[in-house]
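Removed: one protein chain of the complex. Kept in place: all other protein chains.
We call the chains A, B and C, going by the order they appear; numbering starts again at 1 in every chain.
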Amino acid sequence: MRFASDNTSGAAPEILAAILKANEGYERSYGADAAMARVTDLVREIFEAPHAEVRLVATGTAANALAIATHVQPWDAVFCHTHAHIAEDECNAPEFYSGAKLVLVPGAHGKITPDALALALSTTGESGVHGVQRGMLSLTNVTEAGTVYTPAEIAALTALAKARGIPCHLDGARFANALVATGATPAEMTWKAGIDVLSLGGTKNGCLGVEGVVLFNPAKAWELELRRKRGGHLFSKHRFLSAQMEAYLTDGLWLRLAARANAMGQRLAQGLRDRQAHVPPADANMLFPEWSAGHHDRLEAAGAVYYRWTAPEGREKARLVASWCTTEAEVDAFLNAF
Amino acid sequence: MRFASDNTSGAAPEILAAILKANEGYERSYGADAAMARVTDLVREIFEAPHAEVRLVATGTAANALAIATHVQPWDAVFCHTHAHIAEDECNAPEFYSGAKLVLVPGAHGKITPDALALALSTTGESGVHGVQRGMLSLTNVTEAGTVYTPAEIAALTALAKARGIPCHLDGARFANALVATGATPAEMTWKAGIDVLSLGGTKNGCLGVEGVVLFNPAKAWELELRRKRGGHLFSKHRFLSAQMEAYLTDGLWLRLAARANAMGQRLAQGLRDRQAHVPPADANMLFPEWSAGHHDRLEAAGAVYYRWTAPEGREKARLVASWCTTEAEVDAFLNAF
Amino acid sequence: MRFASDNTSGAAPEILAAILKANEGYERSYGADAAMARVTDLVREIFEAPHAEVRLVATGTAANALAIATHVQPWDAVFCHTHAHIAEDECNAPEFYSGAKLVLVPGAHGKITPDALALALSTTGESGVHGVQRGMLSLTNVTEAGTVYTPAEIAALTALAKARGIPCHLDGARFANALVATGATPAEMTWKAGIDVLSLGGTKNGCLGVEGVVLFNPAKAWELELRRKRGGHLFSKHRFLSAQMEAYLTDGLWLRLAARANAMGQRLAQGLRDRQAHVPPADANMLFPEWSAGHHDRLEAAGAVYYRWTAPEGREKARLVASWCTTEAEVDAFLNAF
Partner (left out) sequence: MRFASDNTSGAAPEILAAILKANEGYERSYGADAAMARVTDLVREIFEAPHAEVRLVATGTAANALAIATHVQPWDAVFCHTHAHIAEDECNAPEFYSGAKLVLVPGAHGKITPDALALALSTTGESGVHGVQRGMLSLTNVTEAGTVYTPAEIAALTALAKARGIPCHLDGARFANALVATGATPAEMTWKAGIDVLSLGGTKNGCLGVEGVVLFNPAKAWELELRRKRGGHLFSKHRFLSAQMEAYLTDGLWLRLAARANAMGQRLAQGLRDRQAHVPPADANMLFPEWSAGHHDRLEAAGAVYYRWTAPEGREKARLVASWCTTEAEVDAFLNAF
């Protein structure tokens, strides 16, 4: 009954096997390994983007910060949701790497609304040299609230950004989960919906630690490489990043792992709703139901592990996250204890 | 006959086994894993430093940049060798993280001389607010030239820095190799010789990707953690960093691996000298002999892989690095082809 | 009828006379001039703060950015009003100098409310290493909306900050106007109310270009000097900054100039209210009344100069600012044209 985060689970067997295989013999370092070339081919094929470029790092914060820094200037604004990971959980890394200012855009259930974005876009960058300039839009899918944008919803937001001439980033720390939840293709969820650069998450979904920065505008690749090195994020034994990402994207492993996580998340949500619990919209593997502190205590006493966040009126929110290795038995044990 | 770098070799079996073992079950993320506590204990014991703190990252550049940034101000000078890795091979990462300026100090065979350091210390920071202030000394052992400082040599340099009131960093990307070369203990090579913070390399010496920042002044630990997170270097599945470092430091594995690398490096050096090649001082696993371009071509044609650097008078330097997995057969094949 | 800003007015005769006098003969550069010592004495006397330190720069943005950077770390949060000058009008200068993140705190009429600040303080810095840490409170007096905090109101806010262990900054670009509006002494408005560092504005109130950073914690003075130099804000012919500030603070000139500006601002506000215009609270020399676009056009046609800002329902806000040199005739001409 471990639902604290998808990053408390380990790596999938296929990923570990790839690590072991990659270990054989000598290999060129710093990204010149043969597996990296295969990763690039896989990304281009899967995203139907024959000119896309991808570079690998080991953490999601690095992927986001580098992706953003590569597309903005230090006097720019990056528009993101009030509770975006880049705003709340990265200790200023995006600002450190880019120099830009995050402009927070509200919206229920973790999703920016077109109206709120239009307002933010119209009130930022209007005072000439005195204020920050419009720089970039950054969306997150799966959102921080566990909801999922459809490609159409993403396209509606990126259209507003594009009308102002600014590029769009997608923080896809749980990108595979978003694909599974919507049935969209990788292309539909990204460049076809106006996304210019993607943080392609692997770590939470069954890898040890690997994230891709996928550039649909390949002209930025060299700058991204320089920023990666300058940030200390270029692996010398890069083969171990490549091996993870190659295995992850091969034969749909990433989608199978995400499908498992989402199914377990949905089983949990349904079971809680069946038991009259209030579960806000939850489209993938993460939910934030709410109940009394006493009930939380009882669940913990029964062995459940998850985060508790304070909520109004003496109640508390639970943060429950299923992962690629969550079992039906775990879910059902939790529901039985409920 | 692969001598391009110790980072073209893979990971040692013991390290891989530790990764596999660490994968079992759920584990707390972001450094709160049980193995990390054991790593701290190991470091304190091995370094005879019961209050030392250690934090893990995945690259040597990250370790160096964070170690330095934690000890200087943006208006400070960091004194380092003209050819230090932080000066030549990290694409401004130390400056990016710290804001400080690197002041280059010369010295033959990769070693700063006390006279050169004394001169740099006396001519920097003497113009009040107009120039940079004295900030830190950063040494490298094994040096970039393949030589090794003895603890006494380190102490002579740190004494000059301490007399100016500034702390001292040791870039130990090949720290185990330096220990093996000198027979010094970890304590003798570090805090007993005036070192305040160590970049403790694992990657080049048989790990997949792990480096420790060891703080002998534990008061800096929280700042280091914040800088690590802000730089995107805090691993969510941190257990995989801990597992590597734990295995590396357990039962002297790190020293055994380094001993192998050094032995192979010395065998190579001796063999070349026996064959009348000019081999500058080389104390560990890395050497920089020099011969004609034509001879380089012949060696490459015979299957040798290594870097060639231009040198005066139409000659070229070879950069030959042995690693934990270099075999006598490889060395001898190279010598036979010579 | 020029009400666009107090910075469209020139310098007061006393300030110009001081510049001319300061020009005589040779003088030590970079802040070692004799007049600077007199400025320090004046500040200490006027603020009843015998250990305070003051350093001069030429712009308000520089004063704010340096004052803040000297008191926070790059992973900190600076709490300020949603519409603070540092948030909206300085093109990321505070972030550039400090690395910190601005956390916006709402409040009507430009004033942060204690409840809003308490909420922001309790929800920031609660996620360990993942989020920014609580760093500093920055207030503005006169506020951006033209209202004025009383010392008691400031003390109520700084008490909340102090309870969290963080220092407090006051952006006093119009500090003299705030003093005049409240009748408070400089000490009452600053350190007696919990302010640790003040941006003491001179430019808008009759100087050519000079602002002081007043440190009530003198331990920060050397860091401030280094940051000033590193930012390119240390004047070589510093005597011309000192001369302005000395004249400004001598014999109450600063308060006389502000009293004139405030009186003209209040005359304008009262006259507009007498004419049934809606004038939101305006305590000093700046007001933001609202009327129809057509009426704005008529006023401009009559020769009035000021900023127009869009407002809901087809109306527009006027930004009207009186300065030390605004005359009753100008105000009355505007009111007659209204």
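In the analysis below, a contact is a pair of C-beta atoms (placed from the backbone, for glycine too) under 8 Å apart; a residue touches a chain by one contact, two chains touch by 3 or more.
Note that the structure is predicted; figures quoted are calculated from it, not measured.
Chemist: Touch as defined at the start, partner being the missing chain; which of B:Ala116, B:Val132, B:Ala243 or B:Ala318 qualifies?
Modeler: Checking the options B:Ala116, B:Val132, B:Ala243 or B:Ala318, the one contacting the hidden chain is B:Val132.
Chemist: Just name the one of C:Leu16, C:Leu42, C:Ala187 or C:Ala277 that touches the chain not displayed here.
Modeler: C:Leu16
Chemist: Just one of A:Leu226, A:Ala277 or A:Ala337 touches the chain that is missing; which is it?
Modeler: A:Leu226
Chemist: In the complete complex, the non-displayed chain touches which residues of chain C?
Modeler: Touching the chain left out of view, chain C contributes residues 2, 4-5, 7-11, 16, 19-20, 22-30, 57-66, 90-93, 96-97, 203-204, 208-209, 226, 229-237, 239-240, 305.
Chemist: Residues of chain B in contact with the chain that isn't shown?
Modeler: Residues in contact with the chain left out: 74-75, 88-92, 95-96, 99-102, 104, 127, 129-132.
Chemist: For chain A, which residues lie in contact with the unshown chain of the complex?
Modeler: For chain A, the residues touching the absent chain are 30, 73-75, 129-130, 133, 223, 225-230, 234.
By definition in this document, only the chains that are shown with their structure count from here on.
Chemist: By CA centroid distance, what chain is farthest from chain B?
Modeler: Chain C.
Chemist: Please work out the Cα centroid separation of chain B and chain C, and write it as a whole number of Å.
Modeler: It comes to 50 Å between the two C-alpha centres.
Chemist: Using the average of all C-alpha atoms in each chain as its centre, how far is it in Å between chain A and chain C?
Modeler: The answer is 42 Å.
Chemist: List, in ascending order, every residue of chain C touching at least 2 other chains.
Modeler: Within chain C, residues 74-75, 129-130 contact more than one other chain.
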